[in-house]
Every structure is written in structure tokens, then in C-alpha cells.
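Report on the structure given below.
For this view, one protein chain was removed and the others were kept in their places.
Order of writing sets the labels: A and B. Residues in every chain begin at 1.
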Amino acid sequence: MSDALSQPMESDAGHGDDDSQVSTPLLQLKSITKRFGGLAAVDNLSFSLHKGEILGVIGPNGAGKSTMVDLIGGATTPTSGTIFYQGHNVTGLSPHQRTQRGIARTFQLTKPFTGLDVRENVMVGALFGQRRLSCSQARRAADEVLERVHLVHKATFKGDQLTIADCKRLEIARALATDPQLLLLDEVMAGLTPVEVAQAVELIRQINKSGLTVLVIEHIVGAIASVSNRVLVLHHGRKIAEDEPAQVLSDPKVIEAYLGERYAQKHTQDSASGFSTTQE
Amino acid sequence: MAKGMKAQTSPTTQAPPGPKEGREWLWSLLLGLLILGLVATVPFVGNASDLHTWTLIVMFAVLAQSWNFIGGFAGYSAFGNVVFFGIGAYATGLVLLANQPFWLGLIAGALVAGFFALLLGLSVLRLRGHYFAVATLGIAEAMREFVTVRDVGGGGGGLISLPLPSLDSYIRFFYAFLGLSLLCLLITVFLTRSRFGYALVAIRESEQAAEALGIPTYWYKVGAFVLSAMPVAVAGGLYGYWATGFDPDTVFNVGISVEMVLLTFLGGAGTILGPLLGAIAFEYISFQFQASGFTFHNTLLGLSIVIVTVFLPQGILRIIQEFGRQPAAGERRAGRFAEGVRRVRRFIAANGI
Partner (left out) sequence: MSFGQILVNWLLLGSLYGAVALGFSLVWGIMNIVNLAHGALIIVGAYTAFWLYTQLHIDPYLGIPLTMVVLFIIGWIIQYVAINRVIRAPLLVTFLLTFGLNLLIADLVQQFFTSDLRSINTAYAGNGIDIGSTHIAFDRLIAAAIAIVLIAALDYFLTRTRIGNAILATGMDRDAARLMGISIRHTYALTFAIGAALAGAAGAMLSELYPFDPSEGGTFTLRAFVIVVLGGLGTPWGAVAGGLVFGLAETVVPLIPGVGPGYDEAIAFAVFVIVLIFRPNGLLGKPTFS
């Protein structure tokens, strides 16, 4: 069954260390809990992400997915627990410090810099990310990234002239421009048409092929299932499943919490063989 | 918990333009130089009263241009920047009273103000929108009180009386202010082409996204704040000597703080020419009113603020730019004027209920 999944290839073009760090996970969450008042948005969450993987994260609304991205990205600090990145404890680092180490994220509610055009938006990532380029170098780097996400023809467009799909692409482009090793995608497919979803999936595959480890949060289960190596399911802030997509989708706990019986019946057979165009 | 998060702008808000590649900056710079050049002719074509008026107009231009760094570019509405004006005035005044050279006083003022801005910025730039604005407002008021009660100037209630200037011609003061304005213009142009400028604009548009892209927002904000303080302090020092004396109510006047903000917004916050144009436009009209015996300066200021904030928050320059903006693919070239008008009206309507 796993043959049918698209596997990220071992990439030489990545930023990997030469020493045998394969066993050390790129990202590790240990017993991460985040409370807001009495409510635990994320409850004792632990998992690891290995270099070169694509990890999909699904779960009902309010399950804590975005909070998790905020925690990994540094926008909030956990109430308890630790986060390890490349073996180092990064729990206390601020967002920009994490970006400097190679963690990049997108925002579910896109936040384009509306005073700048598309190219300049991406330039910001290139200027302040891991590479810290000069203005002219950043301009070139931005155009390269825009090519990858197929947005270069709109390089001079302003924020209010972009479609939703473009905005999502811009979010991804900006994050890519910081030259990350780990990319966190927060519901980049929300609001996209089926064709656009397919393009997004392809983009994620390409990003992964170029050496990045990707964590994808989504509601479009079919898409996630087809692109991820593993899928993590969150519910009420807790992990209720973590396995290969096919296993997760047929897990009764997951079906009960999120997928629903009809989906399970319809899709258990063919979800592993590439995603269907029916959106969940 | 996002630090320093500001209120979200509505989606139809046309944000001020950011740094640009291409030629726009060059045109703005040239136009700015032209305007300053024209103003530089005032001592030759005008009388003493004109010189007096235009000296103050240029001074306000400097204040607005400086405020633009923190308020226009970084998007942090500091409402108390007059505190730096007063610090500069008192520092310079005290230096003069100690029989030290004038230029030393100006430098001292700039350094003290910069340092004060550093301390203040470190404390209050962590605060959210409302709180930051009022904190800066409060510090200016607190400073005014302090200087008054402690009688820093020595003349009773903080008053300072200075000897007549050795820059014995008012023309030199005028050109000193003009030079300061030129400096601010150059700094502004530099901002629009530099990493520092991009960082500030990113912070203004979305501080969260800026952080996520690797910008240490806190330090850049503090930097912008310090930058906004120093020219203001020098202006304060120049003013103090030019006026041969002042009191706390004059140089720590909260109205000046707000006037800085208004002028910048009137012309267009975050732009190169906006503050300069706004200052010239408003102050010139204001002085014309005063000349004809109109004593309602605060009323005029207040009313202008109301009108600008309700109808023109983007500033005149932005409105002009809107008309001139390249249409996106699909928009017709004809009817751009009408489209521009529609855009403005939509913006005004979008801000209401």
C-alpha cells in the first residue's frame, strides 16, 4: 500500500549535515502543552519529524493545529514541554530566532505586506532569513523563488490584486525565501479550487524534493493523504493517531472524531492510491 | 501571544507604499530637492516676516519628516515625540547658559534625546497599539511637569532666557533648519532603498509575519524610534536659541506632537515627500490665518485633524498616487480618474459602520 504513496526522494541537493544525523529527528516535540486560561489548546503533545519527511496534520476545527504551528514557529510559548530542533532546545527562542535557524511558517490567515508588491514581499524573506542577502541579491533570490511557485508573472502586483490562490502562493514563497530546512504550512489549501489544490500538492512535493522537511496542516484529507509520509491526527489538543495515511484513515478513533463513517466507507479502499478530487 | 500586535487594518485600506525599486524614489528625491531649493530662496525674495514664517514652516517639516520614521514607516503611532523637541531645547539652552558653544548644545541635545528614546523605546515599544500611543503621550506630559516643577531652566516654572544668538542673522537659522530638512529627506530616501526600511514597512504591515520572516522587530522599532528623536532634538535646540528663550509649555506642548502626526498624515505617511508637503501646505495656511488676526489656531488644528482623519487619512499624496497607479491587468486605462474617485469613496465608506 505504501508504494502507491508518493515518497520524497533522498535528495543530495538538501542542506543536510554530512555526519550521520539521520537518527536525530529534525523536530521533536516533547509533552508540549499550551493552556489558555483553563483550556488546553494543545495537551501533552509529543511527536518527531525526520529530515526529508512530509508530515500531514489533520483534525477537527479547534483541535489545536494552528496553536501547534504557533508553538513550533515561536509565536507563542508552551505552558510546559520542550521543543527540539536539530537536536537543540529551541523552546525559549523567539520567532525570528527560529527563522534564523531554519524554521519557516505560513499563516492560515494570509498576512501579505500590502504596502509592498509581490516581489518585495518575497524579498523581505530573502533579506532577513538565513541567507541575509543584500537588497540586489535579495531581489534576484526573490524572483527565483517566485519562479518556483509560479508567481513570477505577478511580481509587481500589489496585495489587493491577488487571488486567494496567489496569496497562498505568496505566503509560501515568502517563507521559502528565508531558506529554511523545515517548512510549516498552515492550511494553505483552504479556499482553493480542486485544480488549485492539485497544484498545491505538486508544489509541496517539489519543495520536499528540493530537500525541505514539510509539516502540512490541512482539512482536505485526500490531498494530505496522498502527499504525506505520515499523518498526525489531533483532537481536543491531543494526538489520537500517528501513522501512515492509510492506517490513519481507517483508524476507528479518527473516523469517529473527524472523518465520519461515510467517508471511511467511501475512501478507505482508494484513498491510498492518490487523492480523489472530491473535497472533504 | 503576539507581542506588540496592532489593530488589523480593513482589507480595503490602501496601505502607504513601501520601498520601491525602479525610479519612483529618484523622482521623489528630485522633487524634494526642488521644493527645498525653492524654499531656500525665501531670504532673497521675501521680507523679515516671511523669513520668520518660513523658518517655522521648515521646522515643522523637520518634525513631520522625523515622525515619519516611526509613525509612517514603522507604523507605530508615537504621540509624544514633542518630548524630544523639548529635550533638545533644554539641553541646548543649558549648554548655552554654561557659555559653551552652540553647536555643542545641538549635539548634546541630539545625544540626550537619542539616549532617552532608546530607554523609552525599550520600555514602551513592547506595548500594544493603544497603550503605546498613550504611553508616549504620557511621557511628554510627565516631562513637561517635571521640567516645570524642578524649574530646570532656572527662570521660574522652567523658563529659560537665552542671550541673543551669535548666529547673528536669522538667515543662518533659516538655513540651519533647511539643512536639517534636507538631511531628513536624504534619510527618508535611504530608508526606502535599504534593508532597514524594508524591515520597518514589514513591521508596519504585519508584525507577526515580519517576525516569522526573521526580522528582530523589537530592535528595528527601537532603532526607528531613536532615529525619529534626533532630528527633532536638533530642531528643538535651534528653535530655543532662535526664540531666545522658551518655557516648558511651549517646547513640551502636546499640540506640537499631534501637529507632527497631522502634517505627516496630511501629506501621506510612509512616503518620501508626504511630510514635507503636508507641513508646507498646512503651516502656510495656518500662518496666513494668524496673520489676519485669526486667534483660533487650535480650533483650526483640531478641525483639520477631524477633516483629515475622517476624509483623508491616506493623505493627499496617496490620493494623487492612486490616480496615477498602473492599472492591473484587466482594468481599463480610460476612466482611471473616476475609478480613483470611486476607490477613495469606497475607502471612506469602508471605515464607517
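General observations
Operating definition for what follows: a residue touches a chain if its C-beta (ideal position, glycine included) is under 8 Å from a C-beta of that chain, and two chains touch if they have at least 3 such contacts.
What you see is a predicted model; the values in this text were computed from it and never measured.
Considering the complete complex, the chain that is not shown touches B.
For the chain left out of this panel, the touching residue among B:L51, B:L97, B:A135 or B:I316 is B:A135. For the chain left out of this panel, the touching residue among B:L34, B:L111, B:I285 or B:V310 is B:V310. Interface with the hidden chain, as seen from subunit B, comprises residues 6-7, 9-10, 13, 71, 77, 79, 123-124, 126-131, 133-135, 137-139, 141-142, 144-146, 148-149, 254-255, 258, 261-262, 265, 296-299, 301-306, 308-310, 313, 348, 350-353.
Just so it is clear, only the chains that are shown with their structure count from here on.
Centroids built from CA atoms put subunit B at 42 Å from subunit A. The touching residues of subunit A, when paired with subunit B in their complex, are 73-77, 94-97, 99-100, 104-105, 107, 111-116, 120, 123-125, 127-130, 134-135, 139, 156-161, 174-175, 177-178.
The touching residues of subunit B, when paired with subunit A in their complex, are 1-2, 9, 11-21, 193-195, 198-199, 201-202, 204-206, 208-217, 270, 326, 328.
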